[in-house]
Structures are given as structure tokens and as C-alpha cells.
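Excluded from the complex is one protein chain; the other protein chains are retained at their positions.
Chain IDs A and B follow the sequence of writing; residue 1 opens each chain.
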Amino acid sequence: MKKLLYKMPESLSGKEFTYCPGCHHGIVHRLIAEVIDELGIREKTLVVAPIGCSVFAYQFFNMDGTIAAHGRAPAVATGMKRARPDLYVFTYQGDGDLAAIGTAEIMHAANRGEKITTIFINNAIYGMTGGQMAPTTLLGMKTTTTPYGRDAQKDGYPMHMCEFLKEAKGVAYLARTKVTTPQDVEKTKKAIKKAFLAQVKGIGFGLVEVLSTCPTNWGMDPISAMKWLEENMIPEYPLGVFIDKVGDEK
Amino acid sequence: MPKVKGYIEIDQERCKGCGLCIKACPTKVIDFSESFNSKGYHPAEAKYLDRCIACGFCYRMCPDVCITVYREE
Partner (left out) sequence: MEKVMVKGTEAIGEAAIRAGCRHFFGYPITPQSELPEYMSKRLPEVGGVFLQTESEVATVNMLYGAACTGTRVMTSTSSPGFSLMMEGVSYMACAQLPAVFVNVVRGGPGLGDIQPAQGDYWQATKGGGHGDYKLIVLAPATVQEAVDLTVLAFDLADKYRTPTLILADGLLGQMMEPVEFPEFRDLSTLPDHSSWAMTGAKDREPHIITSFDIDPYILEKMNLELVKKYREIEKNEIRWEEFKTEDADIVITAFGTVARIAKSVVEMARKDGLKVGLFRPITVWPFPYEPLKKLADKAELFFDVEMNMGQMLEDVKLATGDRKPVAFYSRMGGVVPTPNEIYEALKKEIGRRE
């Protein structure tokens, strides 16, 4: 007799992901769906997709969805939540969307303690447009617009969004995680759940920054990319829980 | 304590051959298939199912939700 343990979550549409082999988008999409399933809120949740590789995210989630203009997802989500506070709204954004063009919108949504949830994928590069520098690109990292390596004097420093956002009093949950091992995947799921609970419990703004690989634009195979992340991104972007006003999961 | 026995199904057409499940499996159940799927990848294949302990690590790491995990009861 076989007991089913893990399968395609209800909150995913089942459509095959358009992401590259080994891209961490898929893992995080599934975790979000698992959390929404466990919280039982699929029928009341709206997804706001960004501009980036995950512009198609609305096709992969089994719920009402839209695409926001580049960087504006927190504003779109704010409009939705203020119009329908009884619904749950989450944004899913990359590092260009959230940390470049969208810095004002994410800062202000966090500052207002907007009761929305943001999942922030940080892979230190612009994926969809072919590998340009992101605000989160590491110093010395070669991208298509930093062919000599990112130079602090010319291009500034890698941007630490969690460290900026932790100053906002409206933030109810803030964490930085990774998904390179099964244990980290489980930790990230817990963090995502808390970020959603911040909204479900009506406490405030929740965000999880997930350090992720971009094998294609880093020019590595998926396994090597994870090794590179461990060795290079963790020292720059320390993992941890910055704010937790959610407390117990109950 | 009796050993937990697991069983997995991999959707080989969905699989992109990224290898994350292969690396994650603690009992080396999975390896790349010799054949190609219609996308042109060597998909993951559950070659040594008798070693499966239903830990779910393969499911956790798979970015494409290709794997379904069961526990024998």
C-alpha cells in the first residue's frame, strides 16, 4: 500500500515552468504553493507577477493573477489590498524589479506596513534580459554590462535590501534564505509561511529574500552554480531572520 | 525499528536534466537516464528504487515538480 507524501500542490496550475534547468524559481514557486495550500487560502489569493524571468508566474499559480509594470508590483498589490482587504495578495519579484526600478515602491509598501507578502529572488544578475548587472551583482562579478567585473568606484556596491528594509517599522517579517540543500528548502518554506502569516494575521508587511542561482547567465551548470552561491553570495548576503513579529505559527 | 521504504515517480518528459535531485538523494536512488526526452535532456531516472527511504529530498530540490513521492505502508 503506497501512501502519497509529496505531489504537485493544488496552488500550482501544473503548467510546465519556462525556467532554465536548475533555476531556483521553480523551487520557490512550489514552496509558495505549498504554503498557500497549507494555509487554505488559494481561493482568496491574488498573485502579482513582476517583469523578469518570472513575468510568466501568473501562468504557474492556480489563482487570479496579473503582471505589474517593472518594479511596481508592491504598488499594484497595495491597490488590490486596499480595495479588498479580505483577500490575500503577494508579489514575486527579482533583483532588478525590486532593487533597481522598484526601490521606492518596496520601501514604501514596507514602511506603510502594507499587509502584503513579497517573495524576492536575488540571483545577483538580470536574467530575462540576458545577464546584465543587477544592483545585487557582486564586486568583481562579470556581467554583460560589467565585462571587466563590477567596480565599486564606477558601479557602486551590491545592494542589501533586507538590511535597508529592516529599518522600516511596518515590517512584520523579514528573512534572507537560500534553497541549495533540502534542509535550506525546508527553512525557506518556513520563512515563506511566516511571511504569509504576517498578512493572514493582519500584522504587517512580510518579505523573504531567497538567494538563488542563475546557471544560464552565470555560465555554469546547475550544481556548480549552487556551489558558487555558497562560496560567494553567502559572505556578501548573510542569511538570517531580521524581523519576526509573527511569532508562533498558530 | 523497521526501515522506511519509499517509492518515487519521475515525470521524465517534464524533467530538464538539471541534476539537483541526483545530488540531493542521500541513498543514490536517482541518476541520469541514458535516453533523451523530447526536450533533448537526459532526464533523471529512479534507477535504484529499492534504496528509496521516502525522505522527499528529491521532491524538495526539484525545480520543476517532476517527482511524486510515496511511502510504502
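Here, a residue touches a chain if its C-beta (ideal position, glycine included) is under 8 Å from a C-beta of that chain, and two chains touch if they have at least 3 such contacts.
Remember, it's a predicted structure, so these values are computed and weren't measured experimentally.
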| note | Contact set (omitted chain vs shown chains) is A
| query | Who touches the missing chain here, A:K44, A:K166, A:K190 or A:K245? | reply | A:K44
| query | From the list A:T78, A:Q93 or A:T118, which touches the chain that is not on show? | reply | A:T78
| Of A:Y6, A:Y19, A:Y58 or A:Y173, the one touching the omitted chain in the full complex | A:Y58
| remark: subunit A positions in touch with the non-displayed chain are 13, 42-46, 48, 55, 58-59, 61-69, 72, 75-84, 87, 104-105, 107-108
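The rule is short, and it goes like this: only the chains that are shown with their structure count from here on.
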| said: Suppose each chain is reduced to the average of its Cα coordinates; what separation in Å results between subunit A and subunit B? | reply: 26
| Partner subunit B, residues of subunit A touching it in the complex | 1-9, 12, 16-17, 19-27, 30, 179, 181-182, 185-186, 215, 221-223, 226
| message | So in the complex, the part of subunit B that touches subunit A is made up of which residues? | response | 6-7, 14, 16-20, 23-24, 41, 54-57, 59-65, 67-73
